[in-house]
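Please see the structure below; I have some questions.
Complex shown without one protein chain; remaining protein chains in place.
Moving on to chain A:
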Amino acid sequence: MKYQSQMVAKPYFIAAIGLFLGQILFGLIMGLQYVVGDFLFPEIPFNVARMVHTNLLIVWLLFGFMGAAYYLIPEESERELHSPKLAMVMFWIFLAAGVMTILGYLFVPYATLAEMTGNNLLATMGREFLEQPLPTKVGIVVVALAMLYNLSMTVLRGRKTAINLVMLVGLWGLAIFFLFSFYNPGNIVKDKYFWWWVVHLWVEGVWELIMGAMLAFVLIKVTGVDREVIEKWLYVIIAMALITGLIGTGHHYYWIGAPEYWQWWGSVFSALEPIPFFMMTVFAFNMVNRRRREHPNKAAVLWALGTGVMAFLGAGVWGFLHTLAPVNFYTHGSQITAAHGHMAFYGAYVMVVITMISYTMPLMRGRAANSPLAQVVEMWSFWLMTVAMVFITLFLTAAGILQIWLQRISDQPMSFMAAQDQVALFYWLREGAGVIFLIGLLLYIGSFFIKGKAATAD
């Protein structure tokens, strides 16, 4: 660690991991509700558990992105952060807002929460992933703007590299596209159309910039490969991400009332969306193979390689699987979507944040790398979580194929619930894989508490 102010990343990362644990616990509750329908009803109905599960994911990833930005931007800019104090104030505001929101979901009926928080003045709630009460949404904007001011000032006065510029552009895009969450017209078609300007332009747009910058930063550090080479890759990857992903938004416009030409635009461009993810895989392996040094932090290298592979599988392959309009006609809104969502979020965003944490945490704790034992445990957690996620995805895919067949293709289509009963076995298997994932996560958390002499390069 070269600059003292990079330390503000630490609380961000700790909060991220804590909320990650919460996310997984609620995921297990939901998974069980799929097969034991009345589990925890009426205390935690499924919709509440799901809100908590998805919102915790978003919030902890945002904590991860912010922490990563506060770490890498000073180092890339070769100067201290503009205001570490502001970054810490924003940390506490964001944490308080996040925790209050989750408690609100859990302990206040949603309609009451909406009424209490001004949803009648400006209705923004009750849309998937954008369930947050108005004050939370405003809070997200305030925290994002304060962060962007802080980071932009740092970059403006410091060295400008591809990595810190791409990170900054990604974060600005994140903040700007979030503003569409305040637009909620009564016309449901327009509502849905612009809802995707937050959701799609985040995860298949600007977030890929953030992801690319984080991955490139860690790869420079752990491989020692020339910056020119890595930054060229970064630009090509994110260029492909936006060239395919912006018009790729169209794959969400097939069946929501938008004109039918979107079936062509969406199919063609989103069919190309795996390319940047494939390039990311090639990039990660290529750089590690060409490494000029043996970094003692082997766990971080493993996470970086894993990000490339799993992002390609989850976002690329599983996305392609159901992105063509004639296929999507049958798969849309089925368990196939859930399968893709799980592996894509894990492979791309969860793993890249953990890559960053894995590389930076030991440095912030005063060593180049954790002890060999701590790294072994961390690598076990990598394999447990990753393999568990592969199986969660496979089981949901199996459930999805059966569901589609029974409910949408067969001569005597079954009702939704009748079809759900038929695929219950796969939901049980998915829940089992989820338990393995939790064990992996607990091991991951445990690895932070394993002491021992720091590993050295051999």
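Definition applied: a contact is a pair of C-beta atoms (placed from the backbone, for glycine too) under 8 Å apart; a residue touches a chain by one contact, two chains touch by 3 or more; residues count from 1.
FYI, contacts and distances are computed from a predicted model.
For the chain of the complex excluded from view, the name given in UniProt is "Cytochrome C" [choices: "ABC transporter ATP-binding protein", "Cytochrome C", "Peptide/nickel transport system permease protein" or "Oxidoreductase"]. The chain that is not drawn here is touched, among residues A:23, A:101 or A:119, by A:119. Of the candidate positions A:193, A:277 or A:349, contact with the hidden chain is made by A:193. Considering A:247, A:268, A:321 or A:402, the position touching the chain not shown turns out to be A:247 (whole complex). Against the chain not shown here, chain A presents residues 30, 33-34, 36-38, 41-42, 45-48, 50-51, 110-111, 114-115, 119, 123, 125-128, 131, 162, 184, 186-190, 192-193, 228-229, 231-233, 235-236, 238-239, 242-243, 246-247, 249-250, 253-260, 262-263, 265, 329-330, 332-335, 337-338, 407-409, 413-417, 419-420.
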